[in-house]
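I am attaching a structure below and will ask some questions about it afterwards.
Our next item is chain A:
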Amino acid sequence: MNGSTIIFYLLAALTLGCGMVAVTTRQIFRAAIFLLFSLIGIAGIYFWLDYEFIAAVQVVVYVGGIVVLIIFSIFLTHQAGEQLPKQSLRRKLLSVLASVCGFLLTIIQVWKYSFTKSAGTPVEPSVGNIGRRLLSANADGYALPFEVISMLLLAAMVGCIVIAMKSPTAVVSKENKAQPEMVTIDQKEQKILVEEEIGEV
Partner candidate 1 sequence: MNLTLLIIAPLITAVTMLLMRNAQQVKWTSLVGSAIQLVLAFALLFVFQNERSAGNTEQMLFQQNYTWFSAWNIHFHVGVDGISVAMILLTAFVVIAGVLVSWNVQKMVKEFYLMLILLSIGAYGFFLSLDLFLLFFFLEIAVLPKFLLIGIWGSGEKEYSANKLALMLMGGSALVLVGLLGVYFAGSERTFDLLKLSRLPIPQETQRLLFPLLFAGFGVFTALFPFHTWVPDGHSSAPTAGSMFLAGISMKLGGYGCLRVATYILPEGAKEYSTIIIALAAIAILYGAFATMMQKDLKYINAYSSVSHCGFVLLGIGMLTKTAITGAVIQMVSHGLMTALFFAVIGMIYDRTHTRSVKKLGGLLKVMPFITTIFFIVGLCSLGLPGFSGFVAEMTVFMGSWERPEIPYRVATIAACMSIVVTAVYILRAIGQTAMGPVTEERYMTLKDASWNEKLAAVILITGIVVIGVAPFWLNDLVAPGAHHIIEKISQLNN
Partner candidate 2 sequence: MQPGIYHLLLISTALFFIGVYGFFTRRNLITMLMSIELILNSVNINFIAFNKYLWANKLDGVLFTIFIMAIAAAEAAVAIAIIINLYRSRQSIDVKHAEELKW
């Protein structure tokens, strides 16, 4: 067992451990942070695999972009120190069962399968190579998908704005009229939840 291997296992442990905590913790902010570490662990694995560019993109997009977005949205929708509601035990057990079964099924299949490596001169995953492939319009070029993705991003941007934009006042007032009932129901439920929690404590 050499250093590289150790580093690999450490990265794997970091990724999986943080991922695990991220999906189980009841502090939403902590979940976000652990997600962040998990993503960093993945970036580390990319580094370990010598895919520096991908690792960099991982860090930039996920760590720097998405997680920040998530954290912002958490700030927008949550009070500080608020705990996440508990899920029912039955659901948890079912989910564990489903996940474990799925995991085992997949892993067993993967293990049984012997992968064959393609013969051919390896290509350096350098930024230059990637960029050339990405933008070339040749038979194996990715120019078209690249353009499509850019359109998608644009559409997503427009979509975000439209969705997040405040609705016209008329609609709002209508919604507000319909609101009280909903709220009371919510409040009731929350009350019940709180009581349950108190009971548990």
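Selection rule: all candidates are chains of the complex that A comes from, given by their letters.
Miscellaneous remarks
Basically, a contact is a pair of C-beta atoms (placed from the backbone, for glycine too) under 8 Å apart; a residue touches a chain by one contact, two chains touch by 3 or more; residues count from 1.
On a predicted model such as this, the values are computed, not experimentally measured, just so you know.
Note on this complex: chain A touches candidate 2; the remaining options among 1 or 2 do not touch it here. Considering their complex, residues 1, 4-5, 8-9, 12, 15-16, 19-20, 22-24, 28, 31-32, 35, 38-39, 42, 45-46, 49-51, 53-54, 57-58, 61-62, 65-66, 69-70, 72-74, 76-77, 84-85, 87, 91-92, 94-96, 98-100, 102-103, 106-107, 110-111, 115-118, 120-123, 125, 129-130, 133-134, 142, 145, 149, 152-153, 155-157, 159-161, 163-164, 166, 175, 182-183, 186 of chain A touch candidate 2.
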